[in-house]
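Let's look at subunit A:
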Amino acid sequence: MNALCRLATWAAFAAIPTLATAEGEKDVLSIGGSVTEIIYALGQGDRLIARDTTSSYPAEAETLPDVGYMRALSPEGVLAVAPGLIISEDGAGPPETIAVLEAADIPFVTVPDVYSTEGIVDKIMTVGAALDVEAEAVALASDVSLKMQRAAEVASARAGSNPKRVMFILSTQGGRIMASGRNTAASGVIALAGGVNAVTAFEGYKPISDEAVSAAAPDVILMMDRSGDHSLDDAALFAMPAIATTPAAQTQSVVRMNGLYLLGFGPRTADAALDLTAALYGG
Partner candidate 1 sequence: MTISVDIQTVRRPMDRRTRARQAHIWLALLLAAVSVISLATGPTGTSLWVAMVKIIDGEPLTAMERVVIWDIRMPRLILGIAVGAALAVSGAVMQGLFRNPLADPGLVGVGAGAGLGAILAIVLGALLPLWIAELVGNALVPVAAFMGGWLSTIILYRVSTRRGRTSVATMLLAGIALGALAGAVSGILVYVADDRQLRDLTFWGLGSLAGATWSKVLIAGPLIGVAVLASLFLGRGLNALALGEATASHLGFSVQRLKSAAIVTVAAATGAAVAVSGGIGFIGIVVPHLLRLATGPDHETLLLNAALLGATLLLAADIISRQIIAPAELPIGIVTAVLGAPVFLWILLRRRGLVEM
Partner candidate 2 sequence: MITARDIQVRIGKKPILHGVDFVAKPGEVTAIVGPNGSGKTTLLRALTDEIVWTGQVQINGRDIGAYKTWDLAAVRAVLPQAATLAFPFTVIEVVRMGLRSGIHGDRDIVAQRALAMVGLGGYEQRFFQELSGGEQQRAHLARVLCQVWDPVVDGVPRWMLLDEPVASLDIGHQLLIMRCLEDFAKRGGGVIAVMHDLNLTAMVADMVTIISDGRVIASGPVKEVFTDASLSAAYHCQLRANTIPDDHAAFILPQVAQSVVSLRGEAITVAG
């Protein structure tokens, strides 16, 4: 399996010295929900001094100071938590802040975000290398890839030759449906759970017309269970004209899951995929 090959390559490079600070020093700033999860899963959670807004799991993480949204970090805010090492998901910004952090000589590790098992393994290994805990990282990564493999087997067994068409709806603000197209975390997890993304006409999250929703004919609607504008009760959801015509409305099929759990692509993604499979095809 591809993921295991990657793991082997990573293990080979593990000896290379990294940017890591002294073992166990408590001076790590984690930016990005999945990175924070991985740090905790590696047992290094007590080294964290701060996190960003998207890091809401595990619950301990929420007690850490919040340096703000990862795309709008304030330079002095980041410096205020005095990080010795910053580990961040791809795309932290703005660039001016990153430049200041570079000027302040703070090591900054960027973790790539790819929505696949290989992507998760890469993330775990990058974080492990940055924290100088390669052995734990290898263990976690192989554990995660095994679980992912198992989840994939379960998913393909359940889906069989008749996979369900799933449409991920990011928001329905003002009656306008924002759906996930190709190349997103949502489409990644749908594939892992043995479903088929019903919307493939575009990349990313975009507003989609009512007729396109009908044409996509999803069997199941997938949403995040966050409150605020994302929340919409089932009756109202299926009453929306666009959705009323879909097979999902006929069977009243809607799955709601925690956003970070579902879309984070971290250590819990295998469980999320299994949960989603169960929700799609019945426990």
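Methods note: a residue touches a chain if its C-beta (ideal position, glycine included) is under 8 Å from a C-beta of that chain, and two chains touch if they have at least 3 such contacts; residues count from 1.
Basis for inclusion: all candidates are chains of the complex that A comes from, given by their letters.
Keep in mind it's a predicted model, so treat the numbers as computed, not measured.
J.: In this complex, work out which of 1 or 2 touches subunit A.
T.: Candidate 1 is the one in contact with subunit A.
J.: Flag every residue of subunit A that touches candidate 1 in the complex, lowest number first.
T.: 50, 53, 65-69, 71-82, 91, 93-97, 99-100, 103-105, 170, 203-207
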